[in-house]
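The complex appears here without one of its protein chains, the remainder shown in place.
Chain naming follows the written order as A, B and C, and within any one chain the residues start at number 1.
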Amino acid sequence: MNVQSPKKLLPKDYATDQDVRWCPGCGDYAILRGVQKALADMGADPANTVFVSGIGCAARFPYYVATYGFHTIHGRAPSVATGVKLANPNLTVFVVGGDGDGLSIGGNHTMHAIRRNIDINYLLFNNEIYGLTKGQYSPTSRLGTRSPSTPTGSIDPPVSALQFAMGANARFIARTIDRRQDHMPAIVARAAAHKGCSFVEIIQNCIVYNDGAFDSFAEKDVKDEQQLELVHGKPMLFGKAKNKGIRFNPKTMSLEIVTIGENGISAADIIVHDETNRMLAVMLCQLEPPNFPVPIGVIYCNPAPQPYETAVWAQIATAKEKLKGKPADLNAMLRKGATWTVAG
Amino acid sequence: MNVQSPKKLLPKDYATDQDVRWCPGCGDYAILRGVQKALADMGADPANTVFVSGIGCAARFPYYVATYGFHTIHGRAPSVATGVKLANPNLTVFVVGGDGDGLSIGGNHTMHAIRRNIDINYLLFNNEIYGLTKGQYSPTSRLGTRSPSTPTGSIDPPVSALQFAMGANARFIARTIDRRQDHMPAIVARAAAHKGCSFVEIIQNCIVYNDGAFDSFAEKDVKDEQQLELVHGKPMLFGKAKNKGIRFNPKTMSLEIVTIGENGISAADIIVHDETNRMLAVMLCQLEPPNFPVPIGVIYCNPAPQPYETAVWAQIATAKEKLKGKPADLNAMLRKGATWTVAG
Amino acid sequence: MEGGTAGARARGDRREIESAVIRFAGDSGDGMQLTGTQFTQATAIARNELATFPDFPAEIRAPVGTTFGVSAYQINFGARTIKTAGDDLDVLVAMNPAALKTNLKDVKRGGLVIVDIGEFTDKNFRKVNYASNPLEDGTLDGYKSLRIDMSRLTLESVAQFGLGQKDGLRCKNMWALGLIYWMYGRDPQVTVDWLKVRFAKNQTLADANIAALKAGHAFGETAEMPAEVGQILVPAAPIRPGLYRALTGTEAVAWGLVTGAHLARLPMVFAGYPITPASALLHVLAGLKEYDVLTFQAEDEIAAACAAIGASYAGALGVTSSSGPGVALKTEAIGLAIATELPLVIVNSQRGGPSTGLPTKTEQSDLYQSVWGRNADAPLVVLAAHSPGDAFEVAIESVRIAAHYMTPVILLTDGYIANASEPWQIPDLSKLAPFPVKFRENPEGFHPFLRDERLVRNWAKPGTPGLQHRIGGIEKDYNSGNISYEPENHQKMTDVRRNRILGIAKDIPLQKVEAGNAKGRLAVVGWGSTYGPISRAVDRCRADGLDVSHIHLRHIWPLPRNLGDLLKGFDQVIVPEMNDGQLVTLLRAQYLVPAQGLNKVTGKPFKISEIESAIRDRLATRQAAE
Partner (left out) sequence: MEGGTAGARARGDRREIESAVIRFAGDSGDGMQLTGTQFTQATAIARNELATFPDFPAEIRAPVGTTFGVSAYQINFGARTIKTAGDDLDVLVAMNPAALKTNLKDVKRGGLVIVDIGEFTDKNFRKVNYASNPLEDGTLDGYKSLRIDMSRLTLESVAQFGLGQKDGLRCKNMWALGLIYWMYGRDPQVTVDWLKVRFAKNQTLADANIAALKAGHAFGETAEMPAEVGQILVPAAPIRPGLYRALTGTEAVAWGLVTGAHLARLPMVFAGYPITPASALLHVLAGLKEYDVLTFQAEDEIAAACAAIGASYAGALGVTSSSGPGVALKTEAIGLAIATELPLVIVNSQRGGPSTGLPTKTEQSDLYQSVWGRNADAPLVVLAAHSPGDAFEVAIESVRIAAHYMTPVILLTDGYIANASEPWQIPDLSKLAPFPVKFRENPEGFHPFLRDERLVRNWAKPGTPGLQHRIGGIEKDYNSGNISYEPENHQKMTDVRRNRILGIAKDIPLQKVEAGNAKGRLAVVGWGSTYGPISRAVDRCRADGLDVSHIHLRHIWPLPRNLGDLLKGFDQVIVPEMNDGQLVTLLRAQYLVPAQGLNKVTGKPFKISEIESAIRDRLATRQAAE
């Protein structure tokens, strides 16, 4: 990553002159703010930063960020981003897309970008609905969702973005929330700093077609009780009084909520978050409301020795060693293998 | 499922008159045998059974099974099968495909069939290579695989079929091996009996392009030591002397190998396999050679109250209740909502 | 004149005119689509002929007051046959400066502009880059205008219900509708009834909206209106008696498919993936479960097409739908349906392209894709609907052909047809002749590619004892249906695939001439939603004695048997299309007629005048040259 910019830019320096065309009150505005702040905090060089998106409300994002940007086609942003990053590994590449874009039509590319571990930063705006096409249910919509295409309620169990990413062998997963401006920039910056594919689910309210879907945990007044803010090396405590915590129950092999001071529970019983523990990450991904607080923060971070594109370029470099520093000779390419001369 | 056939059929009754066109020695022959045996054991009614496949060597399978069959296009078999099952839920529907078919081009459909929980039985023949197109590496090929498209070795970490399926919220996953004719039929039958999407990885040797890839655990002489045969309610023991076992280490939150009688380990330390424990299943999927024996058998089975197509048809039935048993009146359909009469 | 006020004369208090074109335009939050729909309904009940053109913004909800957030609904209604939504506006209702800015250019000189001056604020001017107040800076010179503070008057009318300012202002559209009802002598009762149903769960909102509607109406009656506004009468048209409803193209296709499936005695499995403007078809069908319709929202278009194919294999009628980019994704799957000879209906609601293009705008640029857009020699059937009413019939025909010829059928509509609504005389479906499909049941001598004299293979569905068979995308032996790599067999199968489709031409009507003679100086050949403007333009020219005929194709492939001869009977052929020239290519290639394109690619339907002047040009040039 090569993001140092000569002069210190402010979040507003990452805004374009284009009218922002989301519905008033859409959670995307907050995410735009959070990401612009992250870029400023990281000192991202706009000339070396690229936002690639698919199609959807979320996917309009690149138009509003004063870096390079490519608004592609539905579901294919990870593939386009892969091409960008392969061609020029010096660029910092973000992918932005909705839950439909990234997990419905684009699920396969998301999966392969993750398992291939190419160094792109996937920001998945999950509003659990198709916004742009006016409100059909999405693969993350909860069972029973009534929508224009499911007038009597959806019947297919949703996919969990983060469990899916773990199944695809992710090495960096995180979650944040549109309303958590205090939380989002750091998470986005962590994702960008991670070498390899990073996958960040950003909970986003669609005020028009799925308003309030996340209020039970995302709203200010409930967040202390309903969000589990994970920090590496810190115990998993939550609640206003920070007296509730997560404990591992080896019998059921699952996580459970305990209260410090009750039933003999002490601080020592609470799991200390370890970003590098894959099993723990899988379990954390399974914590869902209403029974559990929603984990946010960096859930898993375990970089591979090198991301995909580094290995690709290393193979090219190795091949070039044959040339011993000389430029490639195309004539030699054509003359490899058996040739014969027809005399004049 | 409706598979009872009036007269008892033998495995050979499930063979067609077509020449089998796999390479001599291909693991697919063994799988064909195993599946035909499973069909006979289940008493599957050929007229009510459908095999749907994509493209690949594995995908030739339907031509050789004397049921209904549809050899479709690369990667799309789960989608075609979904249509078949939706149209006629009484059919027993199998999907057959290779690792490329199911996890490369078709990964998304595989994922959605699984999470949607439609009652199809996915048999994924994993030979960790593209057979039909002559040996390119696949998404399950191990790092460093040299193939025509990766002459200096593959550099993208593979995806694990079963971990992927778990990430997609599978409710039935299992694994068996081409060479385990004693094991395969029962697993296939279990998958067929499961209501909802069942996903079975079948380890398959491609004698031409990836010969021996699985010998380290699949060959007869090593199987006792290198395969962990899971049976619900039975302790996870393996080894010739059945004295090795799998224990859970709560500190690292991971599974480890122990030997009964050594270091104070007793039978009580060994995990008893519980098919319904999701966390356990996730951990079992992560056991890989050479450090662990390869788990085979039904790893996870936890049926939902109803598969997808049942819910679909239930909604239709509910809608029909409006008709109170009368046939649908199309004239009424056209006359719903505001109408007006222009008098003569 | 279509969309004109020709023939206006006074009758009683009301000025009588033959037809009028009105456009309601406002912010997407202003409810213009509802307003338009209501006015359409009331107008239909008043027995005018009519056509409509809803025009949505691309954004879900753009920021209030911006030009790109303007939503509009246009209606053309008259005392005689109406075939288009009208070229130019007699009346524009502009609920804010953005609506004025984006729509004023379409108002005819001397037309009436009605504005809500409550929204004409400096802040709103800035949002649309109006340097000064357009009501005062001469922008409206040459137009009549009615400037009313609808915002304030609406708030006053609903004050009693204790709504907040925001909710109160939401009733503004009803106030405006009331006023227009007054102008055109419409009975507001239809809207009152509708509001009661719509807000059945919120009495206050129902009451407030009704109050606003009545207030607008009353304003017309009581306020001192400028003389030139006054009340207008568009007399009833000579409409055939019967039961009517408003019909959109989307409903028409949905109901046509359901009807076709019933006539074929097939259950229907509809698999789609949302995309503008096709999604609405999925929505409508999702609500028709009791009619043996199973709907499935797939993870993408490929899965949708494949699920539909799987359903057809299993003995249902598989249907899938999308618009251009989505149909592109289905291409490979359609090839499978062609190779396996399975029925499949693919509805393409065309939109502006290429790529994401202009998703909310109309275009008819997927003809190439439909006829030729596949790898290999892969013939199928292409049909096009020209209006909502026509779409109902074409959908039935699509099902008939797909099911009886074991072939994919692409049914082309477009964003305009999908959204437009027209009054429709509701047919009595019990009078339609069924065309039941006969599945193969006899195992004797069966193989899956056994054909009848039309070259159509037999359809055997899984579950049938004794008919177990395997099909797939690899070439099949003509005589056994097994895989075959034999050279001669491949030629034979290619011939069969081609000839089976071409043979359908024997089973479709000869091409008729919509208007004009079957021979002559100029034929205007159209397809799809250009029907309205072509038809009116040809009528007008013929009324002036010009020798021009209108031919409109429903069957794009195979083409009607007589089409070549028909076209050769004309000195000139022009082909108006909302694309860069696609049908014209097909006709030239097929018949070697020197057909010329008349192309418009703006995301908007043709104006009558555009086609009319092209006709006059061609005839004049030719005359001059002769």
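Just so we're on the same page, contacts are C-beta pairs under 8 Å (C-beta built on N, C-alpha and C of every residue); 3 or more make two chains touch, one makes a residue touch a chain.
Please read all numbers here as calculations on a predicted model, not as lab measurements.
S.K.: Taking the entire complex into account, which one of B:L9, B:A30, B:V52 or B:I73 touches the absent chain?
M.R.: For the chain that is not drawn, the touching residue is B:I73.
S.K.: Among B:D19, B:D182, B:D221 or B:E321, single out the residue that touches the unshown chain.
M.R.: With B:D19, B:D182, B:D221 or B:E321 as choices, the missing chain is touched by B:D19.
S.K.: Which listed residue (C:R198, C:R440 or C:H490) would be found touching the missing chain in the intact complex?
M.R.: C:H490
S.K.: Tell me where the left-out chain touches chain B, residue by residue.
M.R.: 19-24, 55, 57, 71, 73-75, 104-105, 107, 130-134, 136-137, 139, 148-152, 208
S.K.: Could I get the residues of chain A that touch the absent chain, sorted low to high?
M.R.: Interface residues of chain A facing the absent chain: 16, 18, 46-48, 50, 52, 55, 62-63, 66-73, 76, 78-88, 90-91, 108-109, 111-112, 312-313, 315-316, 318-320, 322-323, 328, 330-331, 333-335, 337-344.
S.K.: Residues on chain C that touch the omitted chain in the whole complex?
M.R.: So the residues of chain C touching the unseen chain are 58, 68, 323-325, 327-329, 331-332, 335-336, 338-340, 350, 352-361, 363, 365-366, 368-369, 371-378, 472-475, 485, 487-488, 490-491, 494, 497-498, 579-580, 582, 585-586, 588-590, 592-594, 600-604.
Just so it is clear, only the chains that are shown with their structure count from here on.
S.K.: Find the geometric centre of each of chain B and chain C from their Cα atoms only, then give the gap between the two centres in Å, rounded to an integer.
M.R.: Each chain's C-alpha centroid was found; their separation is 45 Å.
S.K.: Could you please state the distance in Å, as a whole number, between where the Cα atoms of chain A are centred and where those of chain C are centred?
M.R.: Distance between chain centres, rounded to whole Å: 40 Å.
S.K.: Mind checking the centre-to-centre distance between chain A and chain B? Centres are C-alpha means, answer in whole Å.
M.R.: Here chain A and chain B have centroids separated by 29 Å.
S.K.: Find every residue in chain B that makes contact with two or more other chains and list them.
M.R.: Counting only residues that touch two or more other chains, chain B contributes 108, 111-112, 312, 315, 318-319.
S.K.: Hey, what residues on chain C touch two or more of the other chains?
M.R.: 289, 299-300
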